[in-house]
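Let me begin by presenting the structure, written as structure tokens, before commenting on it.
Missing here: one protein chain of the complex. Every other protein chain is in place.
Order of writing sets the labels: A, B and C. Residues in every chain begin at 1.
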């Protein structure tokens, strides 16, 4: 009960050791490499070194689920068993990539596992699993409420043996990254289809296809999240062969549904780690900092805030675990209520916890001397990522009302 | 995982049926009997009828823990397995008594099971288990911060073969109730003992002992919680035989420690039920009430609040379950951190949820036409009961800081 | 600037003295008279004594506005100048009646001043101003969202030379009070009128008119607010002469508009006083109570909460003053935005402040030993009174969006 499999526990122990030995000690070096980089979206040498070490340590592709065991060495993990591992990686913003477990690639790889042809898998999934290339999921558009996938407007037209794409996307995570080679693009191929859920198609578009322009990197609260980043992109008569379709014409919405739920959960898992680490930093600070003749830890207000933060993190973690467990038992579709509850609760809660922990650090808490400022941005951003919380609350609220209305 | 034993599930199903058949349909009748009562602290006929039905249905003494199986017919339940049952009972403020599961009697019966002599058990525990009498736990005092048991000042002096008690208590739940026959009284018997934890003793004091004066019933937010109620009591040279000591002289603090943790958890379990029922009422209201030409359920703000409330209740429930499970596995003493986290989080969260649900009911939501107003008072009161939240946060905050300070 | 007229300042000084000499010292006596009353809705002797003293002190009918100077001895006060006086009275829940300044009578008296014929004034306004009788404003109905006056359904039909009323009202403040003699009743007289704002009429209905049944007193959070109280009332073929109409047929909405804005402001003014007194009690408690070896006042968390409460009360007070000043300068109609901002902000803020102050008092803070519990109920109830906050936020939000949308 509340207990993870032995396999998960062993991997977690190994992962903690790896974090202690290779990740935390390199936080400053990583920041400096990025700071000195001529191109902030080029791969960092340190990342490549660490990836090799993670592979060697058997800490690679931990996200791969049980039913896709063939794609990884460790044999796959349930959602529930992956949660503490993702939490651990979330303690350093850039750590997930070290283990090939970063967004959006994990979700994209799952799309390839679930919906791609053998040829598509050979060409793109293999190097993704090897960490040689990166990918983007191009769905969000500036002009529409993209949280509802049926709103997507980018035009996908069949022309002879090609798809022709025209439109604009933004907040396309990873698109700026030099290592990214492939975009999964969602667009509208059949605007007249009477079913809103059959109007969309997803196609594979190599990043170097003519007609693609990376307009600019986008920032959130001033962060560019380099080297992975978020891009605004224009597609101007971009052409790819018909075989680049995923799953089939008109099935884009279906893919999106399967893709997004797990992605939201992975964000939440990592955010728990961000909050937990912030809490631990706050505890260390409280124990070591003296103001007005007493250590901070003796101030009742500090104790109350630590107590509150501890309790809230614990609740958030339990919610993530509960939802993960439900996904394992009943699948993503049956778990949309709990996924929505998690997605609309955890990021805001984590933002609040980190805000408190930063405040205990004085002005320094807002700087890059700690990881909290960037983690705060991550939590804030997740209240918008994959749809603003309000849209999910609209759907969840309606569902709960219906559930109890006629009882 | 997150799943209760078959036994617990069967009892829950039976309990839900009982609530549907006997409790909810009697809410109005119960309110009227109480309203018309000449003495608000006399037993209500309806309660006695329902108790017989609950016994007949095998829904009696559900609180009895596994390691005290001999005291009940159902063979005892773990904390974890009792949680959903207590939650269910919490859906109606006065329901727990129907099943002999109300505070403070459950905690007091556990004290008898754990610490009383056979003679003490024969005299008091038996009729308590049978629901024939009720009891009070007389600890809190108006002049000291009673959340720290070592502060208790009521004087207990040995005089010949008697204990003599002098002092004042308040918020003594159940003391006003006519059916209550026995007080467990905590006092200071050895003020000079160098160990603060050995200064206290607990003695059994029959309610009709000369020298006891029930000063007045106390209210919280205007509620007297009749017929159980909360009393202010004066002890003026109250004498009981030496054999009335519990466990032994100087061991009062030890008893209090074992007594209070589980009691706090039981409150939280019931509060989850109060919040859940409030949410369900709000859903029904949202689906049926029309304002400004639309049903409430179509207002985005209503959906957001329902969504938030659903998520928060789920988190609170998980926290209660997690802590219950820890108590089952590791005992109360090892679980004080999680008990404190639960006690300082759930009542405030439930108060907030109920406040929202009341607001959706218009002015009527604040009346006795719904159970929400009284449940709101229950949640608010629990932020003080067994010590104000702030005192528990002080201890928990300190513990968490120490845990991470030197890592 | 931010400064009240000399007249207002002098009255405030006198009022403070009166509170010190006659109100605070009688709080216990008042509670006891009410507690011992056979009929909780009968006038209390103590109230009558105090009213005579207030009259003698020149502290009578302070609410009368400047433009109705003829109705009072002091010559009328602006909204802005009345605010600090109403705040002062709000420090004791029942104090406003002592000065003939309690809801709903102040609002009702203004209705008489503004809209009644000389005959109507002679019959009802005179004894109201003298404090000899009390009145009710019967608008809210259980089945409709009464915050929008156009929803009111009670049927008012002309039959010969009489109005015939049929319908149900609830939360009719004052109706239970024995001293109450007259109801101002709002109903629908012309349901087919194409203008929703011309369908309503208000008529004067003596409380003893046949066909009126007081169903029950209503409570909020357990409080019956006796002796004034809130009633549920049925009107069954209640007949009054045509001359009992106020202002004219079809002008009920117009009256309601003028009536409700000032009423909301008066509640907010009094609530500031409730919050301020709670804060002062919390300060006294913090300075005198010792826990864990330190006075509460030395705990940083207590200081933060006192600091927060002080700042929030100050902001709320300024908002009340600002809105009052706008009403003085531009009238009620032009001030609906600021009235809505005040009405939707102050009660919730005050509820939060009082909740904190109660918590600092330990369990005792929730009892009748302090005035905070009842003041908490008053604040909570005002979030529903005169329409739930959400309805006012709907209107205000729309207005603000329109204001800036096209700039």
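Keep in mind that, in the parts below, a contact is a pair of C-beta atoms (placed from the backbone, for glycine too) under 8 Å apart; a residue touches a chain by one contact, two chains touch by 3 or more.
What you see is a predicted model, and the numbers here were worked out from it, not measured in a lab.
The chain omitted from view is touched by exactly one of A:10, A:69 or A:145, namely A:145. Taking the complete complex into account, C:315 is the one of C:13, C:29, C:242 or C:315 that touches the chain left out. Considering C:29, C:287 or C:333, the position touching the chain not shown turns out to be C:287 (whole complex).
The missing chain lies against subunit B, touching residues 299-304.
Across the interface with the omitted chain, subunit C contributes residues 1-3, 80, 279-280, 283-284, 286-288, 297, 300, 302-308, 310-312, 314-316, 318-319, 321-322, 325, 338, 340-342, 344-345, 390, 392-394, 396-398, 400-407. The set of subunit A residues touching the chain not shown comprises 140, 142, 145, 148, 170-171, 218-223, 289, 291-292, 301, 355, 359, 362-368, 373-374, 376-377, 380-381, 383-385, 388-391, 394.
In this text, only the chains that are shown with their structure count from here on.
Inter-chain spacing, taken between the CA centroids of subunit A and subunit B, is 43 Å. Per-chain CA centroids place subunit A at a distance of 53 Å from subunit C.
Centre-to-centre separation between subunit B and subunit C, using Cα means, comes to 37 Å. Multi-chain contact residues of subunit B (touching two or more other chains): 390, 394.
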